[in-house]
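Structure, as structure tokens:
Of the protein chains in this complex, one is absent; all others appear in place.
And now, chain A:
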């Protein structure tokens, strides 16, 4: 009862790692996921309600956080809760020769920086920006553009999957 909000729905996010109990790093991801879903779901339509989203990591082959965000979006769409917009996450890697890749590079030592962006489906504005490593503003700008282009495919995929049946 303590979690009841009188003006909107309470959104509870549970992120579970592959094994063991959630650690501080998982709480950090959980906060990002929770904030994203709170913006995207039309929570003010359901006062005094609660939405529980549980994410379980199955296998991590790089880009885990993007994958978790996209899974959360698809699950929200599938549940039929009203949403203000869809969201899609993209990860971009900056390698030490200055190139940007959307695929996880094979050699970890080559990675200079990692960028994770989440875009909304209406205006394609940035909802989440999470970065690892040090980089120049120009690289950030290029990575943002590349991820925005890439997010189109994710939105297309989501639309296709959700209208299939």
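Odds and ends about this structure:
Just so we're on the same page, a residue touches a chain if its C-beta (ideal position, glycine included) is under 8 Å from a C-beta of that chain, and two chains touch if they have at least 3 such contacts; residues count from 1.
Criterion: contacts and distances are computed from a predicted model.
The chain not displayed here is annotated in its UniProt record as "Ribosomal RNA-processing protein 43", chosen from "Ribosomal RNA-processing protein 43", "Trafficking protein particle complex subunit 2-like protein", "ELMO domain-containing protein 1" or "Ubiquitin-conjugating enzyme E2 2". Of the candidate positions A:82, A:99, A:132 or A:149, contact with the hidden chain is made by A:132. For the options A:46, A:140 or A:155, the residue in contact with the chain missing from this view is A:140. Hidden from this view is one chain, which touches chain A at 24-25, 27-28, 30-39, 118-120, 123, 125-137, 140-141, 144.
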